[in-house]
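A protein chain is absent from this complex, but the other protein chains hold their places.
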Amino acid sequence: MDTPQLIENFLQSLTAGLLTGTIYGLLCVGLTLIFGVMRVINFAQGDFMMLGMYFAFYCFGAIGGQIVFGDVIGPFVAALLAGPAVFIAGLIAHKALVAQVTGTGAAALEAEGHYAQLILTLGLSLVLQNAGLFAFGSAPVSISTPLSYSAWEIGPLYGDRISVFVNQGQTIAALLAIGVAVGFALLLGRTRLGRSLRAAADNPRAAIYMGIDVERAYRLAFGFGVGITAIGGGLLASSYPFQPYVGLEYVIVMYAGVVLGGLGSVRGAFFGGLTIGLVQQLSALILPTQLQNTAIFVAFLAIILLRPQGLFGTAARRA
Amino acid sequence: MLEIADLSVAYGRIPVLHGVTLRVGTGELVAVVGPNGAGKSTLFNAISGLAPVTSGTIRFDGRDLAGVPPARRARLGIAHVPEGRQVFPSLTVRENLEIGAYTDAGRAAWGQTLERIYTWFPVLAERGRQAAGTLSGGEQQMLAIARGLASSPRLLMLDEPSMGLAPAVADEIFERIVAIHRERAMSILLVEQRVAEALHFADRAYVLETGRVILEGDHATLKDDDRVRRAYLGM
Partner (left out) sequence: MSAKVSTKGVSGKVSKNVSDTFFAQRRVSFGVLGRKRCLTRFSHRWWILAFVALYGVVALFVTNSYQQLIMTVVPVWAVMGLSWNLLSGYSGLISFGHASFFGIGAYFVVLALIELDLTPWIGIPIAGLLGALAGLVIGIPTFRLRGHYFALAMLAYPLALLYVFEWLGYQEVAVPMKRDAPAAYMQFADQRVYVFLALALLLAAMIVTRLVERSRFGRSLLAIKQDETAAEASGIDTLRWKLKAITLSGAMAGVVGGFYAVVLLIVTPPAVFGMLVSAQALVVAMFGGVGTVWGPVIGAATLVPLADILHARLGHIVPGIQGVIYGLAIIAVVRLAPEGVFWRVRDVLANATASRRPAVGAALAPTPRDASASVACDTRTESHGAPFETAGGRERLSDDRTELAPTESAPARAAEIDRRRRTERPSNAPVVLEVRGLTKAFGGLHAVKDVSLDVREGEILGIIGPNGAGKTTLFNLLNGFTAPDAGRVRLYGDDVTGARPNRICRRGIGRTFQVVKPFARMTVAENVVIGAYVRAARDDDAAALAHRALETVGLAGAADRIAGQLTNRELRLMELARALASQPKLLLLDEILAGLSHDEVRELIGLIARLPELGITVVIIEHTMHAMVRLVDRFVVLDHGAVLASGDPDSVTRDPAVIEAYLGRKWLEGHARDR
C-alpha cells in the first residue's frame, strides 16, 4: 500500500471515528448522570438505549413520522422524540425500582446497596431485552433513509489520489448529538432545575437543608440519563441495524467512555465517548476487525489501572 | 418562634438527647453550648428533620413539625447552616447562593438579599464565579452563612461557625453574625464551642451535656457559673 493510500485510510477512519464517537459521547453523557454523578451502576442503560432505538424506528415508520416529516428529517425528529418518551420510562423505573436500592433507600442495605443495584438493574435489563424480543421480534432492523447512503466527498486532494467520504446521515446525527449534549450542559449549568440536580449530587445533605427534594432530583437525573442515552440510540438507529439485545454491545462502550472521561463530569463523559469511537475506528487500521473491540477494552483497562480519575477528569472535581 | 419540648433522639440503640426543652423567641439570639459529643448537632438535625425523634415536640411558629419532611422545613423559614460548612463544592459561589434562595421567600427578596449579603461578606462578591470548593475555610463558612440568609429565613440556625478556623477569622465571622442579628432583628439559634463569645452576645443560652440541658440562663448568670467550665474541662 502506498503512502497516499495509507493517508486516505487514516483520514477515512478518523472521520468514521469522529462521527460515531460523537454519538458515543452523547450515550456517555446520559450514563454519567447516573453512574458518574449518582454513583448508581445501571446495567439496563443499554436497554433504555434499545428502547430509544425502537421508539425512533416505530415513530418514523408505524406512527407516521415518515409521512409527516419526510424521509430526510423524519428519522432525526423520531430520534429526538425518543428522549422524552424514555425519560418518562426512566422516571417510572426509578420511582418503582431503583429508588428502593439507591440514595436513602440503600442506607440499610449491605455494601450501600451495590449488590442490590447490580442485581436489580440486571433483572431490569433482562426484562427489557426480552420484552423487546417479544414486542419487536428478533430480526435486526434499521431506519433507512436516503441520507444513510449518501456521502459528501472531500477531495480529491493531493493531486487526485486522496478522497474522503463523509456520510451525510451520520454527519447530521453527529451534529444533533453535539446539539443535545450542549443543550443539556446548558440546562445543568444555567437553569434552576439543573442547579438543583447538581447540588443534590454534590452534597445531598446540604441540598436537603436548602429545601431541595433530593429524591425527586435523583429521579429526574435518572430520567434525563436514560432519556439522553435514548436519543443517542435513536441517532445510531439510522446508520446501524439493531435488535433487542443491542444494549449489551453498547453498555460496555458507555461505561468505558464515562470512566475515561472522569466520573461525574458531563464534558469529560462526552469526550470519553468520542475517544472510544476514535480508538474503535482507528484500531481497524492496524488490527484485524475482530480485535477492534479488544482494543477498546485494553485501552479502557490501561486507563482505569493507570489513571483512574479519567483522561479528562481532575481528581478534585468531586469528592 | 421555636419551641422544643421534652425532645428525645436516639440513633438505633444509642440515645443522644434526653428530654431537651428549649425556646427561641422572635428576634432573639440563643446559644447552645456544651462540650463535643453533648448532642448539639443532633439537636439541630432534629429541628431540620434529619434525626430520629423518639419523643417530644418541635414547634415552629406554633406549628408542630412532626411529619413535615426535611425539605419542606427549609421552605417554612428555617435555615440550617450545618457544621463543617457543607457548601456545594463544584458549584460557583453565586450558584451556591442562588440555591440558597430556592424558597418562595428567598426568591421574592432575592435582589435585596444579595445586596445585603455582599455588604456583609464583600469577599463573596469578589469570588462570585469561583467554585466553592476552592475557597478557604473562612470564606466557605461565610458562604454557608450567606447561603442560609439567601432563603430569607425567619430562623437562622448556625452550627459551630467557628469550627476549624483560625482565631482571627473566627472573630471576624462572629462579628458578622452579631451584625446580622442586630441589623435584621434575625432570630438566631447558635451552637458554638467558643463558649465565652457565645455567652457574651447571646440573649440567652443553654448548656448541654451528654444529651441533657444542665443549665440555662442569660449571659450574666452563666458566665460566673463554674459548672460551665467543668462541663468542658472536667475539673
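First chain written, first letter: the chains are A and B, and each begins at residue 1.
One rule holds in what follows: a contact is a pair of C-beta atoms (placed from the backbone, for glycine too) under 8 Å apart; a residue touches a chain by one contact, two chains touch by 3 or more.
All of these numbers come straight from a predicted model, not from anything done at the bench.
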item: Residue touching the undisplayed chain, where the options are B:37, B:52, B:69 or B:122; value: B:37
item: Residues of subunit B in contact with the chain not shown; value: 13-16, 35-37, 136-137, 160, 163-164, 166-167, 193-200, 210, 223-224, 228-230, 232-235
item: Missing-partner contacts on subunit A, residue numbers; value: 35, 39, 41, 97, 100-101, 109-111, 113-116, 118-120, 122-135, 137-138, 244, 248, 252, 255-256, 259, 288, 290-294, 297-298, 300-301, 304-305, 308
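Methods note: only the chains that are shown with their structure count from here on.
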item: Centre-of-Cα separation between subunit B and subunit A, whole angstrom; value: 43
item: Residues of subunit A that touch subunit B when the two form their complex; value: 192, 195-196, 198-199, 202-203, 205-214, 316-319
item: Touching residues on subunit B, where the partner in the complex is subunit A; value: 48, 50, 70-75, 79-82, 86-91, 95, 98-100, 102-103, 133, 147, 151
